[in-house]
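Missing here is one protein chain; the remaining ones are kept as they sit in the complex.
Should a chain be cited, it is by its letter among A, B and C, assigned in written order, with residues numbered from 1 in that chain.
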Amino acid sequence: MSHSTTNPSDVLALDSLLSEEELALREKVSDFTQQRIRPNIARWYEDAVFPREIVPELGELGVLGMHLEGYGCPGRSAVEYGLAAMELEAGDSGIRTFVSVQGSLAMTAIHKWGSEAQKEQWLPRMAAGELIGCFALTEPTAGSDPSSMTTFARRDGSGEDAGWVLDGAKRWIGLASIADVMVVWANTEDGIRGFLVPAGTPGVTATPIEPKLSLRASVQCDVVFDGVVLGAEALLPGAQGLRGLFSCLNEARYGIAWGAMGAARDSYEAALDYAGTRLQFGKPLAGYQLTQEKLVNMLLEIQKGTLLALHLGRLKDAGHLQPQQISVGKLNNVREALKVAREARTILGGNGITLDYSPLRHASNLESVRTYEGTDEVHTLILGQHITGVAAFR
Amino acid sequence: MSHSTTNPSDVLALDSLLSEEELALREKVSDFTQQRIRPNIARWYEDAVFPREIVPELGELGVLGMHLEGYGCPGRSAVEYGLAAMELEAGDSGIRTFVSVQGSLAMTAIHKWGSEAQKEQWLPRMAAGELIGCFALTEPTAGSDPSSMTTFARRDGSGEDAGWVLDGAKRWIGLASIADVMVVWANTEDGIRGFLVPAGTPGVTATPIEPKLSLRASVQCDVVFDGVVLGAEALLPGAQGLRGLFSCLNEARYGIAWGAMGAARDSYEAALDYAGTRLQFGKPLAGYQLTQEKLVNMLLEIQKGTLLALHLGRLKDAGHLQPQQISVGKLNNVREALKVAREARTILGGNGITLDYSPLRHASNLESVRTYEGTDEVHTLILGQHITGVAAFR
Amino acid sequence: MSHSTTNPSDVLALDSLLSEEELALREKVSDFTQQRIRPNIARWYEDAVFPREIVPELGELGVLGMHLEGYGCPGRSAVEYGLAAMELEAGDSGIRTFVSVQGSLAMTAIHKWGSEAQKEQWLPRMAAGELIGCFALTEPTAGSDPSSMTTFARRDGSGEDAGWVLDGAKRWIGLASIADVMVVWANTEDGIRGFLVPAGTPGVTATPIEPKLSLRASVQCDVVFDGVVLGAEALLPGAQGLRGLFSCLNEARYGIAWGAMGAARDSYEAALDYAGTRLQFGKPLAGYQLTQEKLVNMLLEIQKGTLLALHLGRLKDAGHLQPQQISVGKLNNVREALKVAREARTILGGNGITLDYSPLRHASNLESVRTYEGTDEVHTLILGQHITGVAAFR
Partner (left out) sequence: MSHSTTNPSDVLALDSLLSEEELALREKVSDFTQQRIRPNIARWYEDAVFPREIVPELGELGVLGMHLEGYGCPGRSAVEYGLAAMELEAGDSGIRTFVSVQGSLAMTAIHKWGSEAQKEQWLPRMAAGELIGCFALTEPTAGSDPSSMTTFARRDGSGEDAGWVLDGAKRWIGLASIADVMVVWANTEDGIRGFLVPAGTPGVTATPIEPKLSLRASVQCDVVFDGVVLGAEALLPGAQGLRGLFSCLNEARYGIAWGAMGAARDSYEAALDYAGTRLQFGKPLAGYQLTQEKLVNMLLEIQKGTLLALHLGRLKDAGHLQPQQISVGKLNNVREALKVAREARTILGGNGITLDYSPLRHASNLESVRTYEGTDEVHTLILGQHITGVAAFR
């Protein structure tokens, strides 16, 4: 362990809390971001395309389903997963979002509740980045309330071999239009169940939502299921009710708490670098009190948020992490990251509105990140109920 | 005058402070925004094009150089100009920016300091929207410091008829690539002077700055002057030194203080409308305390900012408006408008990141608006000097 | 009218909106504050005493019931009342609070709903500062909800001459322990009614609430009514139901919107003065960017709040002021005044915690002011209902 504090982004020497293995993993992912994301992200973002070509590279990097064991998955720790999310989102939230959808949502669902056959069919190739998965939960009129789900799967026939017919609509489904397999959540006579729907199944239509002002290097879709006929083997046998579903969401939220700090740190570093070289009245911006105040306040929030994420990661690796603790991380870290990115952008002056600099892109992306997997208000009220014992959702 | 307060966006009955003529003008511009801007702005913004086709329509609407007298200009009051700016920016900051550049900057410069021949040549067709003007002041390395201008015009020959040769570079010049005439500011042996440079003059290159994440329905350019030969008649005879230049900036800043409130109000109204219809747990969002808190705080800032803008307008029409008062308006109203737009966007949930709703587009635009014509920091220090008597710029 | 802007506290030239009479009234009250309040307030505050000796002086100054006509009252305009409140609260919120309780609450109640005999008995001597009145509405368990009032007055006998027996408890009743007459609100079989209870009536006990950390130069009491026998003439004939009661509250809230700006301005001026003379590293504090940023943001809020108060005053004098508009003023101006006082205090360094400087005393006082006559939350939800049409109180 090293206690050097010469890195101005690590004033609190948080690196000293990481093992050699963790530092090595982080550096490997950071290199990927530097070489594959940063040189291309402005173009991807402006053109509003998801760079499908990097999916196998992410597989090779070992970040797809990285916290899962077996079936070709890397089996890394929660902290390592968090560090990877942070470094990827230092590149772009859209890329980290893909990794979350693929690993925390789709692969986790299959890994937790899939049959042996389902796991073997999908997980190894998803881990390798050969196949893309998505996770169809949110519906157009019920962002924060899975209990009001109207997508319905009715039994098609009777007996053990009876299949299903699926009808309904989903919205904000990441990667749906390019996914090879969808994990779809639907109401049934027995409550909420999960299904695996391969690409090309008749009756499924996925339409990208556009134009949009956030996560432009990613894809979110409206998906319609119109009399989709599924075989009995489409059912995820282990997933029943909201509890299972929420455990996937918690996986994703955990990664977001880390990822947001990556976007924040990259914004801060862009501003710090600019402030050190841009002259105003013959002096670098970094020498002015108003600029230092901004930089210091940014750094404080990044360091506190990172320390928080690491604490959550250690709890998770110890098997003690609670949902309300994840709410603390998601709420705090995304909210603070957004403030940091916005503040960083002001240091860049007019240049800050171009795609040559990352902060405004990060800030725009974080508008999505603060919304998905529970808005500020949802997590506030989850925590409010936890500490007061009284629900105030309605 | 009417004192009705049934309009929830006018809880303070600010309309009661406006004359019938002012209300009529406002409604006329508001109709234009509704019919010509709102139906098209998402496409213009996504495609990153300035809708040149509406320039003559804006001329017909009477908003180009609208506060100027004679030479085909409308000759309206400062308050009326402000109301028009507010309604146009309720459509999009990029459109209002065009009107500011054309009217407050280019036309005002010609009107104030031009020769009779220059005024007659340019102003009537600019007021009509047949010609577009731009205003080349800012340089790549000196956003907030015109005194360090390096663009230079040297005398080309001697005597009264001697022309000029212009060399240098400008940045963030709105409309430069499509302008018919540029007002260019350059250092000379006699200090800073202004020149009129028609489109097509050899040695002038204007390159749009892109891709960008703000004001996408407008154009800002890098402009290079490489040995540009100008005749003696290119000089604006009346403009000498920084004082003249600042009076144009103050015209523009005044309009911005109004315009920003338009973007804020439109954001608020979009959120209020959404909150009234979107259901959560079976109740409209508008019925929740957390939503009402946001809406109320937004409305308060909009009303205070509008009252402030109107106060500035009345001072201006009375001939009493001081530069530091304009700084109050620019600083406060853009800063608060940005907060309002960001807060409005959160009420829209995931839908708020699409171009179907205005708040995130407004928030993105206001990133430019807060930067041009003096950042928050510049106006803070202008005001700081005014109230303490001590300069803290350096 | 003057448009000079040399006063750094009036950067927006708001004085130019006031008439000569208004300016003269303001100066007269300002002189009183300077001569009678400022030299003594530290002692009064530390000793936690209300300076009863200044009550007749306030009567002579013409600020007790100043907006009322006849019965010895000054009959000044709403704007003039507001200006007086601002100047008095520039001295101390406790003094302004006394003036509000005496004039806006007790005297207004008698003036609006009293019999001719009641008006003649009480108003002239209250206007002169010979008698002190108070207003007993709030109950210990129902700060924001007069409809749940449990103090009860039952008929004592029958017929027109039947008196009353009053039982119950009130809390936070300003001046109750030194008042000559209480306006008491109680439920009856016919709904809420008001009563005049002279000092010394058997069964009434008023106990000052102490120790306290706010409004120490004023007195608030717990009041108990234990079988208090009142004659028929104690009833205020005109006051019936909540509507009458709310009109008194609105009078007081209107004055608070002005008064709070006085406390804010005095805090700002104390900080500005200190910053101009206190040296740090050999330079006055006022010359540092971080100090200027604070001062400028303070001044902006003070000027906007004052402009708002004046707008409300003009509406009131024109007979158009609506309750929700008063909520805007009370909510915004007290909230911002508190922020200003807190920020001003930071400029004073360690010296700012002594009673030699006003900002921390103002900030402490404003803790009460933000609470009484409707907390931030109450006014937020009043306004939320106004703009959305949906109540979210419960």
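Throughout what follows, a contact is a pair of C-beta atoms (placed from the backbone, for glycine too) under 8 Å apart; a residue touches a chain by one contact, two chains touch by 3 or more.
A quick note: this is a predicted structure, and the numbers were derived from the prediction, not measured.
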item: Touching the absent chain when the full complex is considered, from A:V219, A:L331 or A:V369; value: A:L331
item: Chain not shown: contacting residue from A:C248, A:L295 or A:A363; value: A:L295
item: Listed residues C:W172, C:W185, C:F225 or C:Y274, member touching the removed chain; value: C:W172
item: Identified contact with the non-displayed chain, of A:A48, A:V165, A:I178 or A:L315; value: A:L315
item: Sites on chain C contacted by the missing partner chain, in the whole complex; value: 42, 45-46, 138, 141, 143-145, 148, 171-172, 209-215, 279-283, 290, 345-346, 349-350, 352-355, 360-361, 364, 367-368, 370-372, 375-377, 380, 393-394
item: Hidden partner interface residues of chain B, rising order; value: 288-290, 293
item: Chain not shown, touching residues in chain A; value: 3, 5, 8, 11-14, 16-17, 272, 275-276, 284, 286-289, 291-293, 295-297, 299-300, 303-304, 307-308, 311-312, 315, 318, 320, 322, 324-325, 328, 331-332, 380-381, 383-392
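One rule holds in what follows: only the chains that are shown with their structure count from here on.
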item: Rotation angle superposing chain B onto its copy chain C by C-alpha atoms, nearest 5 degrees; value: 180
item: Most widely separated chain from chain C, with each centre as the mean of CA atoms; value: A
item: For chain A paired with chain B, centre-to-centre distance based on mean C-alpha positions, whole Å; value: 38
item: Touching two or more other chains - residue numbers and ranges from chain C; value: 288-289, 293
